[in-house]
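For this depiction, one protein chain was excluded, whereas all remaining protein chains were kept in their positions.
First chain written, first letter: the chains are A, B and C, and each begins at residue 1.
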């Protein structure tokens, strides 16, 4: 490495094959208690439905399983290891107490259909979290059912649709800024809407006059991310809301970036009609290598009748219950009540913070992003000079001259001991470097990041090949994604 | 690396400074609940005893603590990562269920002085484990109090002393084979005995005629490790016992190597009068980076009166209790009842195995050691050709010709993805390579180990410098132990 | 605040280096009139011990001390080996993001590849994806996928599919202009094949069944497949109880299998997070929703794994994507992977067999006193019992003995009268079964039929 880093070194790392390659008949990691009822004749009970062979499931022992997954885990980067500045992902600290409370017997083993009288604890959690989220968003009613942000969007657009249908005015289109996340248009399509693109202006914000022009009676809603995916707060949010409302449209807010707002401003106060939250971003529930998430949807009162069933209610005797009798509801978007385990964690996070902690969190998140922005200005091109909130988006314009693109810089960042930022999103920035540090980074880590990024910028000038061929310090070098997609090998198969 | 290994690769690894270097006034990872009693005036209550400054304790946040210790942990080798063939240490799988049951509320939060009527669960564990260990060792009575093997030795020798004193025959000497572990002589000295060395014969066993000659009325006991530290079973054990007993001496067995015997033979059946066990070796309790351990001492009936107090008894009403009224007892060797958490784990291990599992475990441990022995014969010098039980000891004689010693080979083994074996012990083998795989290694891992060791032997011939300068793949290269001892820096101090 | 790694001095220095006077300067882009000038009305900052206490209290209110449960119905109480939590609690797994950057995500990627392989084996399909939200959305997305594959818009659904799964399907389908036709079950508790034959047309995109179905009976997948395929329709099989595949022939004749893997090591957790997964034939993979991991090589020819076929997904294809799913249920898929590895080929079969035996015994005991419905078809570990008395009343009495009875079915299948769905797993002891049988017997003997209004609605 030309520019040595203070952040990371190389160290010996265990190899490990696939489980199937360690399997041998007769090895086992299980034992069942003795059966306390009579044995059964499977053939007699099941007839043709009886399975004869269980295929290639592995046979291994307990120690091998511990080692297998422990070794695998050491190949991953993680928030617990260092800064994970994926823009739009809000990779923040996942508090350990959340994991403890989510595993408490009565919560972890609660059955979704157990009688209400022995479900008061879970229902209380649903209710308390709902109340907190409503206060935080400034909205009036909420559903916790959606399993992730994208399903929150879907639930929201279903409610938009129901709203217009109830008015006898089923509209056809959803407006979506060109900076939006892919789930926004994909969701609109899933709900049967046509998607109309909205161009951003030179500041990276919604072009209000263009919006005015595009807005009409066909448009059901605008899906707006605020701050948007450039990390820019839509300063003309009130005008945007007015334009939408004037023509009977609704303002949907993608709340993926709520980490920039909590405790400082409430979407319900600036004209949003409905929005989703990502508990796995703003509210610290762990990403788990790709999920689970949780995407509650909060709405203004007029949309309350359309919330999915069931909703939590307080019954006459003061106990909590679930109300399924919701004739105007859009229905159900998944079985049971949502990703309950994530509610427990999000609520624990809110408790740990309190009002002062939540506000300080937001302030620190914005502080961190601006510190990075300042630190990298000059070294990387900043396509939109508009003030940043919780994230900042650079482009690879300066480096592209040397043939080095955002993905190359990202790979090189790995050698410096960091997980890369988000590459190639938002689409309005060609060659984007989308950086979101979150509030969880100490200044020390930010300084190392800035140092690494500046060092890479120098490398691009002095020795672009070094960057183009990165990473150099990982157990595998750059992987061939093209071949993977061309000849997909999606599962292991026995040799020969 | 000349000979590439299939076992390991290098991968990027996070650096991390000392906690004190991350500290900054006002950062915090704690919060106390509000005080529900009146505040106090500390000065008034404590006067001069009040502390004014808490020195250099660090001030950091939760995420920094998680990262600090997570990063540190990734610099360690561990059983969970691979084979850990430290001879005499029995590094076996530490079952995860042990950790779960040891953390059950009533066990983890039980106070040692809580009333017996709410301690029946803990007492039942003490009793059940005692019974199992007595059956396994073939002895009659046991104390679980000693905190580790060395304290077990001490407790045992105190009982030896009490036994002789009771007979009005306080003896002065303990016989200890030259192959013994350092704790044996150190313990004898702690108890006030003179240590007399016993030379091993050419087979690495006790020289029975020499023993006959050395044994006399001055000798209180022989401390014998069986199998001994060469992994060799003392085949003339019956003669040894007879010689000791004939002259009124006792046979103490260091049970560190019980992993070679459980379920196959019982020390109580071959003449041992008393012995200790290492629950952290044979019974799977984790080593924890150096402890805790647990060293129960099992004895024949005639030594029972000397056991440390208290002992578990069954009371008239059938409940369990602790008996402190033990007038002939050697006393107490530590506060409370021993490393209780380790008892829970050891018992869980016995339950998981049952009689068949325990026997199979021993067989596999011996099988693994012999497989390695076979695999390395020829490549390394085998000073004692006597059959091996659970471990095998080679010497660096062949490699020493090229100036490569056991410690160099050990360091090179790290590059091949393994933790080294035990070096330079037992003392009777100059340049020892003491290898104990335990039963927890799959054949695959043993093959990789043999391959690595053979490859190193070749390297010694072809390129000894490669071995002498190892390790090459770790985040730090070989550390300077000499300077560390010469100018000890035993704590961090603020700069300047 | 203890999660925030900054001292006041750090903040001051950073503001200075940014060149602003105060933190509020950074919030200037937010129009002043909207800025919050008060504290949020959420509970005050709590100590860790207080948080634990609060949730402990909730846990206690949530039946943490119940001795046995006979509830199943899409959420199953199986033993979760302790290895699962020990391993998924490693920060490298649970605090990692979606493995976009393959070189520092090989752990997650290889584990997903193993998951895909095991699910393929378990379901008898050729490929499986990395996960869906849950069984209900997996079934729904599988139906959408079938619609894309067949280019047809009508769906035939068995009424014996989990009622909540059908509700989800209906929510999604409504706005896609798809028509749903729900077909009844026959005497045997299986989909009525005659009705099915009549219902399938050249317009039918697919048939959706569940097996074992919600009533506990195992569908005749082969016969349904034949009827569907004859008209060019696809067969989608939903499986809510993955453990059943340890002993039941997988639906190899299906075109798409939508599986809920909760029972493979994912906690009941009051209904979520669970983990759906879609498996199908290789040829259909480009219409499959969700993430996929594929094997490839690095620049030195070394094996490695990457996310692949992303052109199906929303972040590339936007409104033309196969689904809007992004975040999925990766950690639960990892739990299932570990569970399947622990039990393996032999253990999963034995586990399923114990479930079968427990339910067979229970059905026999209950059957001595009350009517066990649908005796004509095989079942796995759930069965419907019809009693004289409202099952809520029986359950209420059982609750007093710390036993949670079967799920009353009146809400979902009113035509079955006083019926409840009972489930036994390896966790159900003979003692619990005998106790429950005793209560049923007592109820039947005393000819009870308490008016429903007296009875608390013990199941929702």
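Please note the rule applied: contacts are C-beta pairs under 8 Å (C-beta built on N, C-alpha and C of every residue); 3 or more make two chains touch, one makes a residue touch a chain.
Just so we're clear, the structure is a prediction, and the values are computed from it rather than from any experiment.
Colleague: Of the residues listed, C:90, C:175 or C:312, which one is in contact with the missing chain?
Modeller: Of the listed residues, the one touching the omitted chain is C:90.
Colleague: Which residue among B:12, B:224, B:342 or B:466 touches the omitted chain?
Modeller: B:342
Colleague: Of the residues B:210, B:322, B:379 or B:398, I need the one that contacts the missing chain.
Modeller: The missing chain is touched by B:322.
Colleague: What is the set of subunit A residues that contact the non-displayed chain in the whole complex?
Modeller: 12, 24-33, 59-64, 66, 70, 96-97, 99-100
Colleague: For subunit C, which residues reach the chain that was dropped from this view?
Modeller: Those residues of subunit C that touch the unshown chain are 48-49, 52, 79, 81-82, 86, 89-90, 427.
The working rule: only the chains that are shown with their structure count from here on.
Colleague: Taking mean CA positions as centres, which chain lies farthest from subunit C?
Modeller: The chain farthest from subunit C, judged by C-alpha centres, is B.
Colleague: How many angstrom lie between the centres of subunit B and subunit C, each centre taken as the mean Cα position?
Modeller: Using C-alpha averages as centres, the distance is 46 Å.
Colleague: Send over the residues of subunit C in touch with two or more other chains.
Modeller: Expected reply: 2-6, 10, 45-46, 48, 50, 83, 86, 91, 104.
Colleague: Give the residues of subunit B that touch two or more other chains, as numbers and ranges in rising order.
Modeller: Within subunit B, the residues that touch at least two other chains are 12, 61-64, 66, 70, 96.
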